[in-house]
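Since the structure comes first, as structure tokens, the remarks are kept for the end.
Apart from one protein chain that is not included, each protein chain of the complex appears where it belongs.
A and B label the chains in the order they appear, each numbered from 1.
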Amino acid sequence: MTASPASPASPASPASLEVSGLAFAYPDGHQALFGVDFGIGRGERVALLGPNGAGKTTLVLHLNGILGGGTGTVRVAGLPVGKKHLAEIRQKVGIVFQDPDDQLFMPTVREDVAFGPAAAGLKGPELEARVVAALERVGMREFADRPPHHLSFGQRRRVAVATVLVMEPEILVLDEPSSNLDPASRRELADILRSLDVTVLMVTHDLPYALELCPRSLILSDGVIAADGPTGELLADDALMRAHRLELPFGFDPRSVTMGA
Amino acid sequence: MHQPSPQCPIFPEILFSNLRPGIGATTLPTTTSLLHKVCNKPHHRTVHVPDGFINAPTSAVTGLVAAGALAVSLRGARRELDERTAPLAGLVAAFIFAVQMLNFPVAAGTSGHLLGGALAAILVGPYTGVLCVSVVLLMQGLLFADGGLTALGVNITVMAVVTTVVAHAVLRGLVKLLPRGHRTVTAASFTAALVSVPAAAVAFTLLYAVGGTTEVAIGKVATAMVGVHVLIGIGEAAITALTVGAVIAVRPDLVYGARGLQQRLKLRVNGELVDAPAASRPEPAPVASRSHHKLWITGLVTSLVLAGFVSFYASASPDGLEKVAHDHGIDKAEKEHRYADSPLADYGVKDVSDARLSGGLAGVIGVGATVAAGSGVFWVVRRRRTAAEAVEAAPSSQAL
Partner (left out) sequence: MGAGHTHRLYRHGHSPVHALPPHTKLAAVFAFVVVVVSTPREAMWAFALYAVLLAAVASVARVPAGFLLKRLLIEVPFVAFAVLMPFVAEGERVDVLGLSLSLNGLWGAWNVLAKGTLGVAASVLLAATTELRELLLGLQRLKLPPLLVQIASFMIRYGDVITDEMRRMRIARESRGFEARGIRHWGVLAKSAGALFIRSYERGERVHLAMVSRGYAGSMPVIDEVTASRAQWSYALTLPCAALVVCLLGWTL
């Protein structure tokens, strides 16, 4: 989308996301983040795990500058998140919220997908082509003229992904992508995510899903990154898991899973 | 008529045979039947002013008043909610729309439901409230043919503007006078809703006096309207107060009318939104302009009420009163009666013979002039401030 005015940073493509020393307290005094540091390279798929109340949502809202004002920095593709580059940052960071009904606010699927690029100034056939391409990537092209309310939950979630993909983001951030999906929809979404050529950060409680899709995981606990490593290893570390209130589903053994393509 | 009453629902209406006691009859209804009930009932009971009830010139002028009120509200809402206006007001409008369908059973077979004007004013403030209720009315008119298109201005003025503004003014006044506390807000909500409904009735009566299409003693109209609507207002008041109380118990920060009652922990307003209650709803700058506005509102309300009562006393004859009271006494529950009273007067000549000439000319000239003036004003306003124009004006200028 809009050509970035200046791509500063190093000539070698910078990491998709760099978070350093991020701390934040809500206006009511509740502090949610206590110095978060991590980086995600271009094209990586990373899961962000953590118990309820660990600060995951707070962290996500920092990635595109909805929350801010604490200390520390967030850089997206080398660009610091801040008032100055907000429009560009929001185009680069595509957040898919948990409830697709919140995300799909326009009267029809097509308009919803078009919303982001149109807000960035795209119009006419170019806009149309982008919308069609994005819907095709999630297999929802024939639903373009439907009102979102008429779609199944799984379809709505896929459209929600399209609304973000259409912006051609640097990094796709998914908040609980598998919640409320039946097994078939869950698998379809996994196939779609695997087929995408973008950096993915996936916030989830669904540990098998994280294992299936993300080679690497971060554990956010009490507002700091408590662990960072290959998903399989983290999930197999019982002590670590217990310490952060993470539990595998009954009968699921991460060691027995062979990671295919 | 019904105008105000139109929506008025709250009270008694006999539910015709097919409608059973209030909500869910004794047997467990299936999902679809529930949905059906939810979706269908209300519409049959909500009657807005139809076309032909108020004459064309009065409708046109009222349309302009509504347009002006909307313009003011658009600006006010934007000032309070900034770019969150569209989603928040839209969702609140959807809420009002839905909650009007919630049945409150009264007693065997009858039930009432909310009009929502006062509730909207108390929960989200007068500006956003006016917008939400107006949008609901607009959509009801376009999607469900509920309320005449030429009467849209009348419907908006009476049901959205007068109700909301009166409720807000009463609430504000009481909250200031009474000791601070959540109970006060609930009690004030009751009074605000109670007053707002008959106030709308009075406003309608005045409109009818000016531009009603049938000649009826205005005293009768006033008595009937106010009488019935006081009853309706009691139901509205009870539901409104209970609902406001329920919201205050959980999220006092969301209740516009309760603003400033609680000492919020020190708020650091840091640029970005989120955490809406805190960041977005500090008692904003518009305080000054609001009080200005309030003055204006108070003046308007006072004159409305005065005018209502004066004309009432001026023209009411004892017989008229008695007769109406009688009518009402018999069965206020019945729909017909609502209609019976409301509508009525018209001092606008219409004496057949010269009506053609004078009325006709006046009508044509009146409509033409107001539309022209309206278009002119809007043209100017819109050039200066795209966000602030109003409904009605555009369509009418296009239409003619």
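Just so we're on the same page, a residue touches a chain if its C-beta (ideal position, glycine included) is under 8 Å from a C-beta of that chain, and two chains touch if they have at least 3 such contacts.
The structure displayed is predicted, hence computed values, not measured ones.
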Specify the residue from the set A:33, A:114, A:171 or A:214 that touches the hidden chain.
A:114
One chain is left out of this view; which of A:163, A:217 or A:231 touches it in the full complex?
A:163
One chain isn't shown here. Among A:58, A:103 or A:221, which residue touches it?
A:103
Residues of chain B in contact with the chain not shown
1-2, 21-24, 26, 28, 31, 34-36, 38-40, 43-44, 47, 50-53, 55-56, 59, 70-71, 74, 77-78, 82-95, 97-99, 101-107, 114, 123-124, 131-132, 134-136, 138-139, 141-146, 148-151, 213-217, 220, 238-239, 242-247, 249-251, 254, 273-274, 276, 335-336, 338-340, 342-344, 346, 350, 352, 355-356, 359-360, 363-364, 367, 382, 386-391, 394-396, 398-400
Need a quick check: the contact residues on chain A for the chain that isn't drawn.
61, 64, 66, 87, 90-91, 93-95, 97, 99, 101-103, 105-108, 111, 114-116, 118-120, 123, 127, 147-150, 163-164, 167
